[in-house]
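Following: one structure in structure tokens, then a few remarks.
Note that one protein chain is taken out, while the other chains of the complex remain in position.
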């Protein structure tokens, strides 16, 4: 059963990649000014179409054209939060999936308050963050011993499951092993490369890729896994192309190359995904 | 006559390239936060000098140092529109050409209102947009059969001519075939590569290049053609350098390489420009 689930999920991810290229979903971003260009380019690289608009006077109209909405609080302002909530509510009313990246939540009271407001007022399809961010959102303030896997020695699965159940959404934690959770569904993704942590915005870009995928499928659990798997595999491929004289600048360029050249066959060949369903 | 016109225009474009490198015009941008870094780098790559300043408290003073002003509404805010109008009026009073990129006009009421305000209050030298944007500005709501060329099967020449005559400026539509119009002057540019559509900001960068060129010549029709031709040829050269393992990240880097290495000889060799003047 487990291996079937894994095969199914990998096949779904591969199929989503094809759907993105066919549907070219418009992904509306309200995001930070640090990595916004990277988010636009990674969206195009996958075959989707990005639009960035953040003024409260136009976000509701813009999101009505979109297939997905990405909210990212990397560089926050009170105006941006109001626009995110307005766009998110409109997206909810239209059935457009909302993907939330709670960058730096917990680092300042402002970020925590903004994240809490967004979670309270907007129905989210997917939340993607790092271990610390998801734990803050899950309200886990103490180190809780996780289930049984090495990946969960920090309690990530528990935190993600708590949050996913509280909000009825998919929750993803990216790190050495990525964790994607929805209800009783759990998948662990073992793709990626340490160099990804030496480039700014790889987390934001993963969130954008999730936005692209969720704009092309109704299965947001698979969409989240797809976006994260694509980023991880791209990191591995980018690293493989490095020559001795190359460094992080070349790696960063190769990331975009690899996402652009991603195919279902590459997903099947490189994807290292463990799926644990209800039967676990 | 036609072939003379074409030869003349190509020679003018080549000459403008040299003038940019000699004069190093300062190009003041009020632009979006998505592609602003690319606009600055493409300006430097051509040999001009970029400055970005968008606070209404300083834009009039800044534009007084500039040889051209680029206004781009890619990420809009009410503050930015006010700054654009203030800077534009100051530029008008000083004889500094204003180049306008109406990104996404028609997508939201806010963008349309902003574009209309800028057009009403600022005298523009050049407007550059895609087919849809220029049609919105021209007020063309119906499919009008164009002149006689394949390029105009969508009515682009008609729309550009209408808008150019209404405003007494040069209007450029970039697409598979680029269209540049001023009064009775018309040129079609057949350079470019489909990969340009898979990189964010290539439209914005074309507008910045027009700004550089119009900062170095008084012939804004030729300046617009020059900026667009440089971008298109750069796209072709960038693609030529791609190796099998390269993708969109490498292509994007090569674009800057190609603009940086652009020469009058390359313009003459690669430029595929059809000029139709009054005699047509």
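Going by the order they are written in, the chains are A and B; count residues from 1 in each one.
In the analysis below, a contact is a pair of C-beta atoms (placed from the backbone, for glycine too) under 8 Å apart; a residue touches a chain by one contact, two chains touch by 3 or more.
Here the structure is a predicted model, which is why all the values come from computation and not from measurement.
Residue A:77 is the one among A:22, A:77 or A:93 that touches the chain missing from this view.
Checked against the full complex, the one of B:36, B:67, B:186 or B:212 touching the unshown chain is B:36. In the full complex, chain B touches the hidden chain at residues 33, 36-37, 40-41, 44-45, 50-55, 57-58, 61-62, 65, 241, 252-261.
Within the entire complex, the positions of chain A that touch the omitted partner chain are 32-35, 37-38, 74-78, 104, 107-111, 198-201, 245-250, 252-253.
Convention: only the chains that are shown with their structure count from here on.
For the pair chain A and chain B, the distance between C-alpha centroids works out to 35 Å.
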